[in-house]
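After the structure tokens below, expect a handful of questions from me.
What you see is the complex with one protein chain gone and the rest in place.
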Amino acid sequence: MSELGRQIEALLFLSPEPLSLRALAEMTDADATEISGALTELDERHSAVSALEVAEIAGGWALRTRADLAGVCDRLRERPPDDRLSPAALETLAVVAYLEPVSRPEISRLRGVQVDGTVSMLVERGFLQEDGRPEGGGAMRYRTTRTFQERFGLKGSSDLPPIERFELTGPEADALKARLSQAGHMDEDTDVG
Amino acid sequence: MSELGRQIEALLFLSPEPLSLRALAEMTDADATEISGALTELDERHSAVSALEVAEIAGGWALRTRADLAGVCDRLRERPPDDRLSPAALETLAVVAYLEPVSRPEISRLRGVQVDGTVSMLVERGFLQEDGRPEGGGAMRYRTTRTFQERFGLKGSSDLPPIERFELTGPEADALKARLSQAGHMDEDTDVG
Partner (left out) sequence: MALAQPLQLPVDLDLFQGPFDLLLTLLLREEIDLFELPLADLVEDALGPTPIERWDLSTASELVVLLAALAELKARRLVGEQVDEEPDADALEARERLVARLVAYAPFQRAATWLLERFSANEGTRYRRAPLGLATPAPAPTEDPARLAGALNLLLMAPPEPSLSHLTSREVNMPALLNRLRNALTRGRSVSFEAIVAGKGVLEEAMTLIAALELARRGEATLHQEQAFGDIDITPTRGASA
């Protein structure tokens, strides 16, 4: 492996957070193209047999253990007892991820529920963080964290599918409206009460 | 590389401290002979080209960067840590600076969010310190430190810019206003609303 590859491996190993191309370039006195090449080389060397892999994640590059080793890793570092996320938590995360920075009242209005507890829980678990209040005052706004990006395997805060992809299509939205208009007017035959 | 070798690589990679043969054996359900064999195998795989080496150190085994890479590793260590204050930290510091001594529940009520984590972090970073509990019991109160004053270029705890607008209303707000004026941070007749 090249000397630059070795240097990058050492840096990714030591760094407690993902390192950007720029940070890697600064520390190794190499340019971005050379860094990219060395990252590829490093990934190839690891891919064959290693427990580790090179990943682009959360705004930078990191070494991490491969997914198939989760079992033995958990024996070293116990996972938090409840690692799952409720639908409420996932929907709140989705709202923040697409609209950040966004305040609790704004999330509440969109979701139709009060989200104080859910937001606090997500802050506690490190998926959301406070992001200041708007000029002129107002509610604290929130954004997603690097931990969120790591846990969801996102390369950065913009590594989300465009929201348009999730929108109801015109016909879907129309169908919804039509169904609602018909509600209460169900066909007598199907209506068994 | 053997599956056991991969497991051990993952464990050594994740562990912040050296792992004993016994700990490795327990986590992988292998015996000491197998572990030793896998360590040798792992070391051989790394020895040729890697930035990392398997080292027996301080009563256990660890992955670490090789000595010849100390230079680039030092550059990572010397990178200025990102010690900007988060919006949450800044707002919490502001509350404490103007109202000190003040307890976590009080900060929490004013900010409308849980502040335990933020306060702990600010104590750890030396910006806040404990200031005892009130006569008759109650929550621990906090005040800002000399480090805080140095960081913000303040001559003393009363050397804060005056509060010029105060728009909150209600009994709690009145108490808050009284407290701010008593501390000399706000004029009695500051514009309400």
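A and B are the chain letters, set down in written order, and residue numbers restart from 1 in every chain.
Definition applied: contacts are C-beta pairs under 8 Å (C-beta built on N, C-alpha and C of every residue); 3 or more make two chains touch, one makes a residue touch a chain.
Treat the numbers as computed from the prediction; the structure is a model and nothing was measured.
S.K.: Identify the residue among B:55, B:121 or B:183 that touches the chain left out of the display.
M.R.: Answering carefully, the residue with contact to the hidden chain is B:55.
S.K.: By the contact criterion defined above, which parts of subunit A meet the unshown chain? Give residue numbers in ascending order.
M.R.: Residues touching the hidden chain, for subunit A, are 10, 13-16, 53, 55, 62-70, 73, 77, 83, 85-88, 90-91, 93-95, 97-98, 108-115, 117-118, 150-154, 160-161, 163-168, 172-173, 176-177, 179-181, 183-186, 188, 190-191, 193.
S.K.: In the complete complex, which positions of subunit B touch the hidden chain?
M.R.: Against the missing chain, subunit B presents residues 10, 13-17, 53, 55, 64-70, 73, 76-77.
Note that in this section only the chains that are shown with their structure count from here on.
S.K.: Using the average of all C-alpha atoms in each chain as its centre, how far is it in Å between subunit A and subunit B?
M.R.: 22
S.K.: Would you pull the subunit A residues touching subunit B in the complex into a rising list?
M.R.: The touching residues are 1, 5-11, 13-15, 23, 26-28, 45, 49-52, 63, 65-66, 69, 72-73, 75-77, 120, 123-124, 129-133, 137, 139-140.
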